[in-house]
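Let me begin by handing over the structure; questions about it come next.
The complex appears here minus one protein chain, its other protein chains still in place.
Chain naming follows the written order as A and B, and within any one chain the residues start at number 1.
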Amino acid sequence: MSIQLKQVSKQFGEVVAVNKVDFAIQEGELIALLGPSGGGKTTVLRMIAGLEMPTGGDIFIRGQRVNDLSVQQRNIGFVFQNYALFKNMTVFKNIAFGLKVKKWKKADIELRVGELTELLDLKGLEKRYPHQLSGGQRQRVAIARALAPKPSVLLLDEPFGAVDAKIRQELREWLVRLHDDLNVTTLFVTHDQEEAMEVANRIVIIAKGRLEQIGTPREVYEQPANEFVARFIGVMNILAIEVRNGVGRAGEMEFPLAGVPDGLARVGFRPYAVQVSPLLDQYRYRAVLRRTYFLGVMLRLELELPSGLIVRGRMTKEEYSALGLRDDQQVSIQIRQFRLLAHDQSPLTPEVATTYETPPTIGENI
Amino acid sequence: MAAQTVKRSALRKSHRGSEESKVTRVVLTVVALLFAGLFLLLPLVNVFYQAFSGGVRWYFESIRDPDTLSAIKLTLTIAAISVPLNLVFGLAASWAIAKFEFRGKSLLLTLIDLPFAVSPVVAGLIFVVLFGRSGYFGEWLDSHDIKIIFAVPGMVLATTFVTFPFVARELIPVMQATGSEQEQAALTLGASGWKTFWHVTLPSVKWGLIYGVILCNARAMGEFGAVSVVSGHITGMTDTLPLRVEKLHNGGSMGAASSAFAVASLLALLALITLGIKTILEWKTARAHEQAQRATVDDTQLPFTSSDAPK
Partner (left out) sequence: MSKQKFNPLPGFRLTVGFSVLYLSLLVLIPLGALALRASSLTWAEFWKYTTTPRAIAAYKLTFGASFVAASINALFGTLLAWVLVRYWFPCKRLVDALVDIPFALPTAVAGLTLSSLFAPNGWLGKFLVPLGIHGAYSKFGVVIALTFVSLPFVVRTLQPVIEGLELEIEEAAATLGASRFRTFTRIVFPTLFPTIVTGFAMAFARAIGEYGSVIFISTNKIGDGEIAPSVIFSYLENYQYGAAMAVAVVLLVASFLLLAVINLLERWASHYQT
């Protein structure tokens, strides 16, 4: 166990920023802390680092309770959102700083800095000052500086937030490769679900100070623990329904919900679960294909039912042309798979809530 | 809700990595406050204490003294001339510098600061060189019976010189910060140049303007060195309040000493009022800034009826 949080809370005055968060991370994992801004994920990261003091609960790093260890004693590497490079020091001195503090020998420092400049593609920049570097270079210096003293965990706060979109993609791939090479336990904070899905082995979703779900990218996408996660990860159609006698209705749409008490509720389904056919009697509901959005390989369809309900579907270009679809065409649709997200009578646990019209299929997670 | 959480947490963030130990903090604070108390507060309190050391009656008698009253009058007169002059200059210079690009702009900016670098005594001296008896215009002025040096006009000139940069210095950054989009908008709506200036520019820089003016005024009323050189020190005629303080102080008697402080207390009061207005203005601009920031709110609440997914 590399990092473990037990019932960790943080209050700022009366504001609860982090509320009884529990999770555990194995040695060598690459974890994303994902959530909307202001949801407490950065506070969690800062508490692990020792930059904030939890007001409740315990934090363990490699089995040792670190609540009472100061930030200097925790042996973590921290990469700040805006890098926080030392402006009055060269790249070399920035990277060497943590080693000098730990009283490494001069020759060892030079060796270690050499290793890191090699690894992070910073060779030749050793004598530059931070203001003479590009955004991507600054980021790599920040990571090299954090890695230099061989920390037990690497923590990154919004590591791709401050660079532009094109470099961001490169940096993501590059962080994955770096992690594969070094195998150091890594936690990064992000508010970008796509980034989390692409980079992390597992995702910790935090919102309003609470842990919403922890799981692999596929788990959080296919089995969101609750409505928040379902909404936050990927695109989801969400319909307000009224449940009566085991059936939920929204407009002409019906959702079988055996055993669910009567009342107001919401169901959700992914665009990929919407099946579309140009044959009007192939599927259960009639709809009009209002608009097609081209998103590269995938297309998104906006379908309108006679009652005015809007449903989003998606398919590949190939499927689209095989079906011979075009805008404003009459089609028939069907919802292959959905889940109950919320109910005004009883807060449902995800396992109970999950019901499928057809058995769940795996392998269609985009 | 969420935005508020962020803001407050930002305010109360504990800086475990960027804070000194409690003992260090207390020691540093105490030393800094001792220094401030000794060098800033004590001298100020002492002025008022000494002013009333001869009793309240003596205090008011000192101020009611005809020579002091005439010094008050002269001080107000000089400020009433030199402050508006520098105000007009400050408005013109800041308009030109903030709204236009031209060659020599940075030179102009440097020259505006020049009087700050000139010792007040030297500031007085240059006007003696120009208008004094053996100065460039001395003979001509003498023959036309115009008195500038050792008279009020010279004192006005010297005061205006010394307080020259104040309004411009305060206004230029404020005007630069507001940019010229508002003015351009007013022009596209058909407003004339003057109308634009009065209704758009002036209101948006008013706090900076007021601050510049009160600072300029405080320095104009309190100026000593430059005025002292060109005054001639004729009691009841060419003594300003600061010069009157010096004269009473040099008077030597016990009574004169507390009279000097009584007159000085008027000037100290002026300083306090100036700082009071300054603090209020800063408070006002800080609050306006805060309100502007608070206007941006993001809300992640999920309402119970919705059929639209994020992103």
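Quick note on the criterion: a residue touches a chain if its C-beta (ideal position, glycine included) is under 8 Å from a C-beta of that chain, and two chains touch if they have at least 3 such contacts.
Quantities reported herein were computed from a predicted structural model and do not represent experimental measurements.
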item: Hidden-chain contact residue, picked from the options A:P149, A:P217, A:G248 or A:P271; value: A:P149
item: Touch criterion as defined above, residue of B:V56, B:A117 or B:A292 at the omitted chain; value: B:A117
item: Hidden partner chain, touching residue among B:F35, B:W140 or B:W198; value: B:F35
item: Residue numbers in chain A that touch the chain omitted from display; value: 49-51, 70-78, 80-82, 84-88, 97-98, 101-102, 131, 142, 145-146, 148-149
item: Absent-chain interface as seen on chain B, which is shown; value: 15-21, 24-25, 28-29, 31-33, 35-36, 38-44, 46-47, 50, 85, 88-89, 91-93, 95-96, 99-104, 108, 110-115, 117-122, 124-130, 132, 134, 136, 157, 160-161, 164, 180, 183-184, 187, 193, 196-197, 215, 218, 221-225, 228-229, 241-243, 245-246, 249, 257, 260-261, 264, 267-268, 270-272, 274-275, 278-279
